[in-house]
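A protein chain is absent from this complex, but the other protein chains hold their places.
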Amino acid sequence: MLSNYSQPLEFTKLLGWLDTTLKANMPEVWANLIEFVIVAVAFLTAYAVIALILIYAERKITAFFQARFGPNRVGKYGIFQSVADMIKILLKEIIHINNVDKFLFYAAPFFMIVASMLTFGAIPFGKMLHAVDFNIGVLYVTAVSSLGIIGVLLAGWSSNNKYSMIGAMRSGAQFVSYELSAGFALMTIVVLTGTMSFSEMIAKQEFCWNIFNGHISSIVAFVIYLISGHAETNRGPFDLPEAESELTAGYHTEYSGLQFGFFYLAEYLNMFIIASIATTVFLGGWMPIQIHGLDIFNQFMWYIPSYVWFFGKTAVLIFLSLWVRWSFPRLRIDQLLNLEWKYLLPINLVNILVMVILVLSGLTLTDLFPSLF
Amino acid sequence: MAQQIIFFILAAMIAVFSVLAVTSKRIIRSATYLLFVLLGTAGLYLLLGYHYLFAVQIAVYAGGVMVLFIFAILLTNRPGENVKTERKDRRIAAGITSLAGLAFCGHIIYWNVNKMYTLVVPAEQKIQDIGLTLMGTDKYQYLLPFEFISVLLLACIVGAIMIARKR
Amino acid sequence: MESILKYFKGLFTGIKSLLFGMSVTWKELWTKKVTQQYPENRDTLVISDRFRCELTMPHDDNNEHACTACGICQMNCPNGTISVLSKMIETEDGKKKKILDTYTWDLGMCTFCNLCVITCPSDAIKFNNQFENAVFTRSKLVQTLNHEGSKLRDKKKDVKPAETNA
Partner (left out) sequence: MENIKKVILNTVPEAVIEDKKILTVTVEPNKLHQLAKALRDNTALPFDMLVKLIGMDWGEKLGVIYLLASSTDLSKEIVLKTGTADRENPLLYTVTDLFETAHFNEREVYALLGIRFINNPDMRKFFLNSDWVGYPLRKDYDANPELNKLSLESKDIIDIAPRIMEVDGKLVEETVNIFAEDDYIINIGPQHPSTHGVMHFRTSLDGEIVRKIDVHSGYIHRGIEKLSENLTYPQILHFTDRLDYLSANINRHALCMCVEKAAEIEVPERAQYIRTIMDELNRIDSHLLAWACQTNDLGATTAFIYGMREREIILHIFEKTCGGRLIINQNVIGGVMFDIYADFQKDVKSFIPYMREKLVEYDRFFSHNVIALGRMVGIGVMSKEDAISYAVTGPAGRGSGWSCDIRKHQPYSMYSKVDFKEVIRTEGDSYARYMNRLDEIEESLHIIEQLIDNIPEGEVLAKTKAIIKLPEGEYFQRIEACRGEFGVYIESRGDKTPYRMKFRSPSMALVSAMPLICKNEKISDFIGIGGSMDYVIPDIDR
């Protein structure tokens, strides 16, 4: 079905050619090894580049929300600002602190960055641009992203600083609670699609995105996922762990240079990861907008390559997250837990039941109007 | 070949960090070493192709239990202070006991490891199967134990709230 | 029942208030920004005439100023920012006269209270609005206000009134 349309800008052919040439010219082990290295390098580059773009975009958009211009000195419109920042962070001295548990202190940022890297690896960026496709993709993503919190806790503990400690404690409470909601929201869609694999999920959303397919229930799950994802990434209004007005910088108060850079990078990438998972699970991932039967329209949509679709949808969600972040005051810890345990979680539990009923009684859009999709 | 290498790396990691976890005097470090052990185990599952088990191991142990461990350690006042090394005779006794335990376990594993190969089918489990197994009421299905555990956890939560309320 | 009603009412009024808040930022996103871009706007930048930046001693075309070296400004300055050094000279008709030697003012210590200007009996000093005064060493902040070789303006010749602030 998919291959019926001409897709000139996809990487499919290039990657296929690469694979066959490599395997034709050398033993399979070596070919695999080279492919691994290529993939790893590509991911590392993408990781850094996306973070840089995100940092720039956030600063610029934030500025416009706040009646400012944002960075505008380094390059035209300040586009090289985040590059300059990156160089600065790389060159900055890493300050060694007395009376800290050195091993944990230096290990903590790696937990953060490794966790977000692991998650990053499982995201389908486009057609064929999918490094590992587990058949338990959703579960995998929830599992490895939960490792990041250990970095926060250890950073807070090992800094030997009371502000950091309070930040870490808050972070722990926050993360443990909101992971529940995020997980349940994703489960709602797993119920709908009957699969945990990202590729299968995307394939099922060819004509009808999950957010429409499960209508009420899906939309509720989508909103809850966005809220709890936002909370998991420790960004305002849920930025209590690093609440600058009370804890100065929370758990990363004592970090400098590249150590801080890791936390910073991971924070931005986590924002991207949450948005891209939401895109994949709810908004059809890299799949272009297609309407059943309208082949010309579909062909036209396929001319826009899948990765552009993916990044476009993700960008919209990231914008939404920025918009929320810069509109609201920070929650207090009890408000935060109230929101989770008194509102999100009960609603979520009801929602998952509603979804089960919708699926079992054939009330999803695809069941109701099979001719349309 | 590659699998073998990765296996040995993981095995070494598990072994080293388990020893470290026990010998470290700082409790928060022990917890971190334990975390590495759990991650190594998860790696073994991945090596075997048990993706589901791998994800659950990470989500439940590394992401859940360890977070709670560390969280609990952070809540205690000055953990790990005033820990004394044990007396020499006690240490020797402990060493002998653990060696005996190792020998016992090793014996069992050595004599049964061949049988295990025949039992385990290296095929990817479907999520649906796992779900049905957990929630079914037939033979080799586990709804009852599952619910038992749920009730147990509920009791724990109620107990915790009762204790917290008293303060 | 009432509590359930309250729960949902709270939920929806809460969401409504949040959406209101987001509408304000949304509007701001598309509003033209009022931020001024210094130094690009140097040509169009308007600094109020009364803005106090640098103490100056206006000199006319003949390199003459109005300072009689009376020292009232020095006396009035709360921080000792000004120091007026005078010297005695002999005029043509043989009288001894005190004239200004050097008039130094330390920008680094000035609080710009304007007391020196308003108490000056001969309107010899005033603040201008040249605000770009940053230098690399403190010693450069100490300025001598009277120009090289300048002298006191003859009062009889002085027909035009001293400049005052608008």
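Note that the chains take the letters A, B and C in the order they are written out, and that residue 1 is the start of every chain.
The rule is simple: a residue touches a chain if its C-beta (ideal position, glycine included) is under 8 Å from a C-beta of that chain, and two chains touch if they have at least 3 such contacts.
Computed from a predicted structure; not experimentally measured.
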Left-out chain, listing which of the shown chains it touches: A, C
Residue among A:73, A:88, A:102 or A:332 touching the omitted chain: A:332
Selected residue (touches chain absent from view) among C:56, C:86 or C:114: C:114
Contact partner of the left-out chain, one of A:6, A:25, A:99 or A:245: A:245
Residue of A:152, A:166, A:231 or A:281 in touch with the missing chain, whole complex considered: A:166
Touch list for chain C against the chain that is not drawn: 10, 13-15, 17-18, 20-21, 23-25, 28, 34, 47-48, 50-52, 76, 78, 111-115, 118, 127, 129, 165-166
In chain A, positions touching the absent partner: 65-68, 162-163, 166, 170, 236-237, 239-240, 243-246, 248, 326-335
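Going forward, only the chains that are shown with their structure count from here on.
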Leader among chain pairs (count of C-beta contacts): A-B
Distance from chain C to chain A - Cα centre to Cα centre, in angstrom: 52
For chain B paired with chain C, centre-to-centre distance based on mean C-alpha positions, whole Å: 72
Inter-chain centre distance, chain A versus chain B - centres from mean C-alpha coordinates, in Å: 28
Of chain B, residues touching chain A in the complex: 1-2, 26, 28-29, 32, 35, 51-52, 54-56, 58-59, 62-64, 66-68, 70-71, 73-75, 124, 126-128
Chain A residues within the chain C interface of the complex: 61, 64-69, 72, 323-324, 326-328, 343
List of chain A residues in touch with chain B within their complex: 29, 101, 103-104, 107, 134-136, 139-140, 142-144, 146-147, 149-150, 153-154, 156-158, 165, 168-169, 172-173, 175-176, 179, 194-196
